[in-house]
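What you see is part of a larger complex, with each chain still in position.
Chain IDs A and B follow the sequence of writing; residue 1 opens each chain.
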Amino acid sequence: MKLITAIVQPHRADEVKEALAAAGIAGLTVTEVQGYGAQKGHAEVYRGAEYQVDFRPKIRIDVVVADADLDATLDLVIAAARTGRIGDGKVWATDLVEVARVRTGERGEAAL
Amino acid sequence: MPAADVAWMLAAFAVVLIMFPGLSLFYGGMAGTKNALNMMMMCMSTLATVSVVYVLFGHGIVVGDSIGGIIGNPSGFWGFLGIYEDPGEPMVSDPFWFAFYILFAAITVAIVASAAVGRMKFSAWLVFSLVWVTLVYLPLGHWVFGGGWMREHLDFHDYAGGTAVHMASGMGALALAFVLGPRRNTQMRPHSLPLVLVGVAMLWMGWIGFNAGTAGGANFLAQYVTLTTLLAGSTGMIGFCLVERLRDGRATTLGMCSGVIAGLVGITPAADGVDALGAMALGLAAGAVVAWACTWKTKLGIDETLDAFAVHGIGGIVGSLCVVLFGYAGSPAGIEGILFGGDWSILLAEIAAIGATCGYALVMTFVIAKVLDKLIGLRASDEDEYDGMDLSQHAETAYDAA
């Protein structure tokens, strides 16, 4: 199995979720993260003093898929997350040595 | 109408009382999450410490028989004994006045606390506040409100505490911040602007009690200053936000809130001396100048974090000067502003009063802070500062999301 991790714009998270659900992948885990990249941050001014906020809010989506689904899922996530503008994010995939469903203790692809 | 005076003063008391949590929330919201509670406790604790001081000897120092114009007799009202005789028919009486004065004194100390945010040992703050109220506020109070030399010899105008309350606390904050030294991390934003607004809510309502309560009753003066206090707060917003808009490109919530307070500070010494247009001009000026003054600390290299110096010190000075400049002869104070052909002598008296107040507060606070720093150490350890004062001083955290 593979773990796909996608860092995406917060306002694309719903699209990604829906695209995955449409493809039959009904489980995923989402984390609020802060991204730093080519995209610039913003400045806030408090009583004349400027605070530079370098990080932008991003959503991290972790989804475990069967090996066979890796490429299709990657394409699908990228397509759903894309706006074409800087800051769209990154996606990466790792190989998993094991997966289990806590409720039943099932292992491997059966656990997905 | 003495009974009606009582009715209004009781209400004024209730709303002035809420200025303490108001100030605590105003400052606490501006502090970082890890220092918010400590900030609030420093403010709120002044009610406890100053109450004790006042009952024991404070009220005597302010309004007791003057000893050479310098201080009142400290033992004059020891324990508030023998002040409880019912005058028979309702009128504003001693027990009330004594309670009301405690609020004035304590709020002054609470403003100074803002300078200490994020780095002062809580125990050191308690000691400092006891000493500061005794050596700075009480004598100043005697000079301005009691039978002290300023009141006797200077023909200056200060309606409700521009000098002893606002300038004293502003300068005190500057000196304390200077002695404490900057925080290790000065890059902090207000952790909750809604909390800042809650504070402003309580402060503005309280200020009506403060200014119209200074009128001493349900009279014309109280109504007059209600109008000027409303208008100066309103245009204080405009003054501050305009500067922000021009300088930084955007008006901000913190700016709007700060502008309200700047306008209110400005009108405090002047509320009985300007008319509606004057109050609006004063608010505008106070808001704008304070917005500018907030940037000075960076140049001075003093981490006077929450800008009590700019808001209360400079704001108070601007207000005092405005009444001299465009005081309205038909107002209760009857001061004819210089711009309207008034006498220049009042300017000199006003400058003398400002100079004396600011100079005394600045020097005295510096000395107190330096001495206490030697004796007990004012600053928390770097470790404590890094962990945040809430955790290190109070073993608490402001929020728990779980």
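Quick notes on this structure:
By our rule, contacts are C-beta pairs under 8 Å (C-beta built on N, C-alpha and C of every residue); 3 or more make two chains touch, one makes a residue touch a chain.
Just so we're clear, the structure is a prediction, and the values are computed from it rather than from any experiment.
Summed over the entire structure file, the copies of each protein chain kind amount to A x3, B x3.
Simple rule for what comes next: only the chains that are shown with their structure count from here on.
We define each chain's centre as the mean of its Cα atoms; on that basis chain A and chain B are separated by 51 Å. Interface of chain A with chain B (complex): residues 44-51.
Residues of chain B that touch chain A in their complex: 187, 189-190, 244, 247-250, 252, 254-255, 258, 291-292, 294-295, 298, 307.
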